[in-house]
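Complex shown without one protein chain; remaining protein chains in place.
First chain written, first letter: the chains are A and B, and each begins at residue 1.
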Amino acid sequence: MEDLIPEIKEKLITQLNLKHLKPEDIDENEMLFGTGLGLDSIDALEIIVMMENDYGIKFTNQEEARQVFTSVRTIAECIQSHRL
Amino acid sequence: MSKVFCISGSIVNSLGTDIDVHWDNVVNRKTCLVQHKIDRDILTYISCLNDFQWNELREKYGHHYTKCALLCIEAINVATKGLKIDWNCTAIVLATTKGDIDLYSPANNPNQNALSFFSHLSAQINAFFKQAMPAIVLSNACISGSQAIQYGAALLQRENIEHVIVCGVDIMTKFTLTGFNCLKALSALPARPFDRDRDGISLGEAAAALVLSKKDLPFNQLQPIQFLNGFVSNDANHISGPSRTGEGLFKAISMTLEGMTEKVDAISLHGTATIYNDDMESIAINRSGLDTIPCFGIKGIYGHTLGAAGILESIISLCSMSNNTIPATVGCSNPGTSQPINILTGTVYTQVNTLLKSVSGFGGSNCVLLFQKSNM
Partner (left out) sequence: MFGFKTINTAEINLSGDVPELEVQLNDLYSSMNIQYPKFYKMNLLCKLGFLTCEKLIPNDWKRDVQPAPDKIATIFFNKYASLASDHFHHKYLHEDQLPSPSVFVYTLPNILNGELAIRHGWTGYNAFFAAQNEEEMDYVLHNARISQVFDYVVTGWVETDLSRKKIFARMKLMEVTTNQSPLKDEKQVND
């Protein structure tokens, strides 16, 4: 699962156009939303698309997505659990 | 400043063009929305013309016209029927968010020229009505139509202009449907504006045309109604999310009502049926001290007609004034917004002399219009 973390950080920077950030600027344990990253509702929708396109994970309700998108680590855990 | 009278209005959508039929439909709480399957088996409700209706328009005006042009020409023709219009002294203002976007295909050379759908629409309308002045196209998301009325009223102040026709249009396209779907903004049910269980919009296809005149002619042969005032504000803090405080709408309402002594009898709200838009409107209306004024929204009937919405909903508002009838908000069974406002769930028959119309849109724009019977 640890190998997923840098991959997700890279993807977030590309998909969400966070060109001012480097992967090491994102703490995988920190909250993604409502913190210094300045992510908004469109970013959340964009991560939903990323999860479906790149990992085949579909979210049927927004509350479920909200919980998964807490941090980079929780996203990695979600992807990992779908691989099992 | 010359007074501005709204002398005629027309709506073209799946229901047809007869304004009396449209008004009956609104009063009788019938919806134009029908279930429709978009990409990836997603179900939503929309209102759009069927193939037969499109063919009728093509037979009537010519097969070379684009869909937006056909709807606009029909709307303007119906709105001006029976009026003495000197086209040399008439200006047209168009309002649309996406125009004929369905004509674009990346399969064609993406760098091809002539991709200006708005200029092309304006050129077709000019050619049909043989106008020298090109029709300007206003594109300000969901406030386009309302803002076109405000702009048209200013244009009418010019000496050489007797009539201004404002026409709003947007068609049903895969582009728009998939776009709103990816924003998770579409409801699986017909839109339920201001209902506590509302969960998103329904899209509608329509054109609506309103004729503005310096002469105090009656609206649709009933009673003269004046466009009194309008105001546009911006409260963007996010490009697609409405303000949480309703600041801009509050400001636009205050500025529109500045100096008014008469009370507002009814409010036609935007009511997209998204959680945040309707909450935002409730906050602004409440904060403006208008929480007891009867409010209604008609997107449960027509869907969100985007660039046409401000004009279409103004025309239904003018019908409401003419008939002294405030329609119910179709789709709203249990009003539930973050601030209490007076959303009508049943039709009310009462004098409607002064009416406020509000819209808000992506990009943080808000536009408020005020209409009043001119014998006031």
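A few points about this structure:
Quick note on the criterion: a contact is a pair of C-beta atoms (placed from the backbone, for glycine too) under 8 Å apart; a residue touches a chain by one contact, two chains touch by 3 or more.
Remember, it's a predicted structure, so these values are computed and weren't measured experimentally.
In the full assembly, the chain not pictured is in contact with A, B, by the touch criterion defined above.
Residue in contact with the omitted chain (choice from B:Leu15, B:Ile85 or B:Val137): B:Val137.
Contact with the omitted chain, checked across B:Pro190, B:Gly230 or B:Gly271, is made by B:Gly230. If you put the hidden chain back, the residue from B:Thr44, B:Thr80 or B:Gln147 that touches it is B:Gln147. Shown as candidates are B:Asn50, B:Asn88 or B:Ser116; the residue that touches the absent chain is B:Ser116.
By the touch criterion stated above, the residues of subunit B touching the omitted chain are 39, 97-99, 101, 104-107, 110-113, 115-119, 122, 134, 136-141, 147, 150-151, 153-155, 157-158, 174-175, 178-179, 181-183, 230-240, 247-248, 251, 362-365. One chain of the complex is left out; on subunit A, the residues touching it are 16-21, 38, 42-43, 45-46, 49, 52-53.
Throughout what follows, only the chains that are shown with their structure count from here on.
By the touch criterion given at the top, residues 40-42, 45, 49, 62 of subunit A touch subunit B in their complex. Residues of subunit B touching subunit A in their complex: 182-184, 238-241.
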